[in-house]
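All protein chains but one are shown at their positions in the complex.
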Amino acid sequence: MSILRIGKVAINVLDLAEARRHYGEFLGLTETASAPGTAYFKGWDEYDHHSVILKENDRAGLDHLAFKVRFPDDLARIESTCERFGFPVQRVSAGSRIGEGEAVATTLPTGHRIEFYQQMERVGIAVGNTNPEPWPDDRRGVGVNRFDHVLLTGEDLEGVTRFFVEGLDFHQSERLINKEGGLLASFLHVTNKAHDIAFIKGPNGKLHHVGFYVETWDDVLRAADLQSRHRVRTELTPSRHGLTRGLTTYFFDPSGNRNETYAGGTFPHYDNDVVTWTEDEAARAIFFHGREMIPSFGSALT
Amino acid sequence: MSILRIGKVAINVLDLAEARRHYGEFLGLTETASAPGTAYFKGWDEYDHHSVILKENDRAGLDHLAFKVRFPDDLARIESTCERFGFPVQRVSAGSRIGEGEAVATTLPTGHRIEFYQQMERVGIAVGNTNPEPWPDDRRGVGVNRFDHVLLTGEDLEGVTRFFVEGLDFHQSERLINKEGGLLASFLHVTNKAHDIAFIKGPNGKLHHVGFYVETWDDVLRAADLQSRHRVRTELTPSRHGLTRGLTTYFFDPSGNRNETYAGGTFPHYDNDVVTWTEDEAARAIFFHGREMIPSFGSALT
Amino acid sequence: MSILRIGKVAINVLDLAEARRHYGEFLGLTETASAPGTAYFKGWDEYDHHSVILKENDRAGLDHLAFKVRFPDDLARIESTCERFGFPVQRVSAGSRIGEGEAVATTLPTGHRIEFYQQMERVGIAVGNTNPEPWPDDRRGVGVNRFDHVLLTGEDLEGVTRFFVEGLDFHQSERLINKEGGLLASFLHVTNKAHDIAFIKGPNGKLHHVGFYVETWDDVLRAADLQSRHRVRTELTPSRHGLTRGLTTYFFDPSGNRNETYAGGTFPHYDNDVVTWTEDEAARAIFFHGREMIPSFGSALT
Partner (left out) sequence: MSILRIGKVAINVLDLAEARRHYGEFLGLTETASAPGTAYFKGWDEYDHHSVILKENDRAGLDHLAFKVRFPDDLARIESTCERFGFPVQRVSAGSRIGEGEAVATTLPTGHRIEFYQQMERVGIAVGNTNPEPWPDDRRGVGVNRFDHVLLTGEDLEGVTRFFVEGLDFHQSERLINKEGGLLASFLHVTNKAHDIAFIKGPNGKLHHVGFYVETWDDVLRAADLQSRHRVRTELTPSRHGLTRGLTTYFFDPSGNRNETYAGGTFPHYDNDVVTWTEDEAARAIFFHGREMIPSFGSALT
């Protein structure tokens, strides 16, 4: 099978109006469609109809996330893979959500719902495809380019890593291990980025953060300036991660879902060795500059 | 088949000692092996034994370039593909060059020799794989991270594009076309970068430039400062390409082979639309800021 | 006497409507007042009512420039100084232009009219003075912070340097000299920037360029991207000057007056030695990266 990328995240929010302001005005995503209790967004540099769905709910957290596959019959192959791993499988009909084709859905042992789809309506990038400018005139707020990755928490990181690597042909770029070699964090990619999806040890079913790509360290500064201007609750001021080398800020949407602006980061290949971080260096692996664990990092989960 | 990336370029140079100073001291590649008339180099952020080979010769230009494949039996599949396209095929024995496994070689209709290999000795990245720093202490000169891409010239861009897209499953990210829709430039990628290999209309068999990746626009400035300090012959001062959005300088090695420092650039996917530049915007496509063709751009080929 | 800075430049433009779009929409200055054939502008980070005046005229070029002094009686002292140097002196009444207090005017031996003033109406910086944000929400276009400096041409650079240094207590930061030690360029500052005013050898009375300050090398890239987007005639793409170390683009307003975006640059003190560039390094002094004289640099004067 052939997975193109992590293509979509659906996030539960407590108040859709507030969330719209956050993801639309502040982060600068573009709203492409809506339905009662739901809004669809894309980044300016994304082609597909949406990469973020906001769903009003009485609890924050992850509704589901989805990977886009390249060929129609990848869906059937993924179905078989899930069955081989003993995971539940379900088909989602085309049109169940705005702009989406048929999907295959499963639930990971970590309790997260993931889907796979091959069809989505097309909107196109904001700068167009003919003699385009390098960035759009009307970038708003932080002006993130695209949805980039998610970090989830779960108990069985070995199991979930095996599913992605052996079942779905992802590659592990980096990992954090304890003294016994057990996984405390597992970073997995199918594109040449440090992570399309990553997991850290923690309660099943929880969302740690949704990452959005910005281009440069200067963009990270600009994001942090805007976080301050708009009093966005901020957990991590501009910093580098040891894991992935990425440049980052962490902050929360009005419902308490953690977001990240992420720039830089490695460009890993499938024949790269896995980069290993040891537990005694965990704080430095995550907060490379501060080198101290921020307490809410492990507890503020949705 | 499964191609991991463009992995290697072998460049003919007129004077090996001078070329060593340029690629080693100035660009900051690391020499990993040598043989009479030949030197092997890698970037600090590359795992394999070498990505650049310098070969002393009485003419500058491209000796060959090579793509790394993921699985051993990819080589046989590529052999068949080449035969299907009517291209000559040749096996290169393991050990013909230092550190290299067996390769399959062919010659493109544009006259360039390309190879495919699955095995290369391993040296590892300069920062190591366990709790690594984000960059090495001993970066020298420009300190490029890695060999990134090549641009070649040739007559039949439609043919060579068909081979890469249909034969080798590359994707075309961007193109420059004339009024009749004929290709003047074709950008092809197999990783999520704007180009692993690209072609512009011109004489067969020629090398336009070898691109090396640096991380940021500040690194491009630093490169340009060093080009001036070391009186490296420079063709393009810091600028952006319209094609790929990349940030860049062009300059020449002592033998007249053009090099590029390249940062930024898009992160294309296989389902992206092709970005099209029209001939009337050609100067802007290449020199986005200056918007005038630099005469040597089309004529300084090796 | 005590001169605070170069505070104002009045520029002749051929078409006020076009010039307004250029200085207002493109550069991002704010229009603060207008009168028939005249418009007044300030940068977002400037306190005074205006720093740029556009005057419709049948020829482009400099109308006059002006230095702000600290104390009311500095004007009389400057008057005496001008008389001591044998320069013509004239008083300009308060209110002759919108927002301006009384001024002392003279004409340099290079034929440029300069004025000195102590009073100007106050508008204040765009971010306000109480708990301010670091930059305004509504930055438009390039979004320059402020008017920074001018470069003028003239024949007697020794004479004009003597007036500024001995008469007005400026300091020479850098200079370009020929083999005989004669001045080809003279950079003069009264604040801690590389130049408030500079002169290069050339015809008397001409304006070479008006420099506007932007904060970073990333801002210079952004300016160059916007110059391309808006097809602003560009002479120098992002580059460094050897003289002053400044980061820069050169481009022209619709009337042919050269503008510069300028970032970085040294922070000179009055006890600094003068930095000297020799004529054989003139191209590198001006175009540090390209190291070749751009022909229009010496000829495109207004």
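Labels A, B and C are assigned to the chains in the order they are written; within every chain, residues are numbered from 1.
In the analysis below, contacts are C-beta pairs under 8 Å (C-beta built on N, C-alpha and C of every residue); 3 or more make two chains touch, one makes a residue touch a chain.
In this text, all values refer to a predicted model and were calculated from it rather than measured experimentally.
The chain not shown here is touched by just one of A:P132, A:P238 or A:G265, and that residue is A:P238. In the full complex, chain A contacts the hidden chain through residues 217-218, 221, 224-225, 227-228, 231, 234, 237-240, 247, 249, 284, 287-291.
By the touch definition given at the top, chain B reaches the unshown chain through residues 133-135, 137, 216, 218, 225, 228-229.
Take chain C: the residues that touch the chain left off the picture are 4-5, 45, 47, 68, 70, 124, 129-132, 134, 191-193, 215-217, 240, 242, 245, 264, 266-267, 269-278, 281, 284-285, 288.
Here is the rule we use: only the chains that are shown with their structure count from here on.
One simple way to say how far apart two chains are is to compare their mean CA positions; for chain A and chain B this gives 31 Å.
Remark: chain A and chain C have CA centroids separated by 48 Å (rounded to whole angstrom). One finds 44 Å separating the Cα centroids of chain B and chain C.
Chain B has residues 217, 240, 284, 288 in contact with two or more other chains.
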